[in-house]
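Note that one protein chain of the assembly has been removed; the remaining protein chains are unaltered in position.
After this line comes chain A, so read on.
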């Protein structure tokens, strides 16, 4: 029996349990509905696909990066790197080098990776406290620790994914330049709108005072 199926089942259950602990997850997942994030992290012998609907399904990808790349849909994003390289992705300055050295590949809709990392990073839960309410013995404590460890692992993988996307926006203009430019532009527009609104409020405040 394939151990990969057991691995996927465990990962899927953990992810969905963690997400269910935050009531905001539902609306964040809704934005991702229909998207996929496919990650090939060598030396893992297979890729992992996260499929987003009202929950997250985890699939094992038996095809290789090249064939997956060829079949990417409009809401799919595919990342290929190695587990060893993951820590390096935090360094913005390393990204271009990694891509040039073919130690990192990014394909498809990069916004998906960014949104996925958002789903996990914005989680607002105290896992330990939640579980401590229901359990009190040593075994329960150990479970809390292992769930926390798994949670952290998922978070750190997704943080890496997020920093890859963020940095790619700054550094690797050649990658999906158009989409990135649009995303960057809309971020700037939001920031500008916020400042304008603040300025507007201050002006109104001043007007009131001098009346």
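Keep this in mind: contacts are C-beta pairs under 8 Å (C-beta built on N, C-alpha and C of every residue); 3 or more make two chains touch, one makes a residue touch a chain; residues count from 1.
The rule is simple: contacts and distances are computed from a predicted model.
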{"item": "Hidden chain of the complex, named as in its UniProt record, picked from \"ABC transporter ATP-binding protein\", \"Ubiquinone/menaquinone biosynthesis C-methyltransferase UbiE\", \"Transport permease protein\" or \"2-aminophenol/2-amino-5-chlorophenol 1,6-dioxygenase beta subunit\"", "value": "\"Ubiquinone/menaquinone biosynthesis C-methyltransferase UbiE\""}
{"item": "Chain not shown: contacting residue from A:17, A:62 or A:97", "value": "A:62"}
{"item": "Interface with the unshown chain - residue positions in chain A", "value": "1-2, 4-6, 8-9, 33-34, 36, 51, 53-55, 57, 59-63, 71, 73, 75"}
